[in-house]
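Here's a structure for you.
For this view, one protein chain was removed and the others were kept in their places.
For chain A:
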Amino acid sequence: MPTRSNPRVGPMTASHEPTRLLDVDALLDDPKRRIIVCCGSGGVGKTTTAASLALRAAERGRKVVVLTIDPARRLAQSMGIEALDNTPRPVPGVSAGSTTSGGGSTTGGGAGSLDAMMLDMKRTFDEVVESQASPEKARQILNNPFYIAVSSSFAGTQEYMAMEKLGQLDKDARASGRWDLIVVDTPPSRSALDFLDAPERLSSFLDGKFMRLLLAPARGPARLMTAGFNMVTKAVTTIIGGQVLSDMQAFVSAFDTLFGGFRQRAQRTFELLQADGTSFLVVAAPEPDALREAAYFVERLSAENMPLAGLVVNRASVDPEVELSEAAAMSGYEKLRDSSDDASRMAAGLLRLHADRKLLVERETRLRSRFATAHPHVATVVLPALPTDVHDLDGLRRIGALLGGDDAA
C-alpha cells in the first residue's frame, strides 16, 4: 500500500476530488476560537462530535464547556451529566493537557479542563421568564396553559433555548474566565436550518398579527377593534370555546412586556454566532438527505456571514483498499454460498460483506464528491463508522483522535 502523509481516515483518500482537509487540531488549539457550534440534521452524530471535540480540546489544554442536547443515556452517564439540572459540571476522568501530540498545542499542557451539561429546555425558558418579569407576573405566565404549550412543544423552542443557553455560557465565560472554549451541540431537528431560524420564528410568532389583535383591547385604542376582529373572536369562540380565548389573551398580555427582552436576547445571540471567535462545524452522514441539508446549511451560513470551519462526514464506510471489486466478490459469493464446509461458507460470508462495503463506499464517495464539487471551499474531515457505539470517554477520545488525524487512532 502506498504511504501517505495524511493518515487515512476513511474513503476520502480513495476519492480523486481535490477536497480540502479540515485541520481539526488547529481549530481547537487556536486561542481566538471561543465557540464551536456543531450542527446538522438529526441522528448524524452531532452530540458525539461535539463531545469528542470538547474532550480533545480539554486534553490539549483548553478550558472547555460543552453544551449537549439529548445525549445517548450511556454517554450522559459516562460524562456525569445524567442529572438534568441545567448546570455545567466537571467531567470525571479527563486527563488535562495530556494529548498534546503533534506538538500542535499553543495553549500549553496541564491547564485544560472539561465541564459538560445537558440542556433542559423548559427550565431554561422558565428562567428567562423569571429573569425578565416581576415574581408575580412570572408566576402568572408560568401557570398559563398557553405558556406551558409554547415552552414545551412549540417547534423551535429547543433550538431557541440552546441559543439562549449559549448566550448565558458565553457571558459567564467572559465574566469568570472559567472557560475559554464553548462547544455547542444542536437539537435533533429534522433540518439543520431550524437552529438558525428558531429565534426568528419564535419572535415573529410572538409578534404575529393575531397576537397583536389579542393585545389590542389591553392596549386601548378602540379603533383597532375592527368589525373584522369581532368576527374573528366570535368564530374562534364558537370553534374552540371562550375559555381558550381568554387564556390566550391572558398569556399574550402577560407576555407582552417580555417581547422586547426576548427579541434583544435573540439578536445578541445571533451576533455572537457571527463573531470572529465562532466557528460552525456541519456534521452529515454520507447519505443524500443529510448531505443535501448540509449543503443548504453551508449556503445559509455564508449568506448570514457566519464562519464555517468545515464539514464532518460521519459514519463513513471505510474503503478496504484491496483490489477485489464488488462484482468479483459477489460472483465468488454466489459460487460459495451453498457450500457445506466451514471455510467456504466463511469465505462466502466475507465476500458478501466485502461486496456490500465496496458498493457503500462507491455510493458514499459519489455523494461526497458531488458535495465537494458544489462546495469546493468547504474543508472536510471524514470520520469512519466505528464497529462499536461511542458511549464513554475512551470512545470519545478515539473519535477525537480520528478527527484530529492521529496515526494511532
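In this text, contacts are C-beta pairs under 8 Å (C-beta built on N, C-alpha and C of every residue); 3 or more make two chains touch, one makes a residue touch a chain; residues count from 1.
As a convention for this text, contacts and distances are computed from a predicted model.
Enquirer: So one subunit is absent here. Using its UniProt record, which name fits best from "Branched-chain amino acid transporter permease subunit LivH", "ATPase", "Urease accessory protein UreF" or "GTPase domain-containing protein"?
Expert: Result for the unshown chain: "ATPase".
Enquirer: Using the document's definition of touch, tell me which of A:R73, A:R174 or A:H377 contacts the absent chain.
Expert: The one listed residue touching the chain not shown is A:R73.
Enquirer: Just to verify: which one of A:E136, A:D276 or A:D342 makes contact with the chain not shown?
Expert: A:D342
Enquirer: Can you list, in ascending order, the chain A residues touching the missing chain?
Expert: Residue positions of chain A that touch the missing chain: 1, 41-43, 72-74, 145-146, 148-150, 153-155, 188, 190, 205, 208-211, 213, 228-229, 231-232, 234-236, 238-241, 243-244, 247, 288, 320-324, 328-329, 331-333, 335-337, 339, 341-357, 359-360, 363, 387-389, 391.
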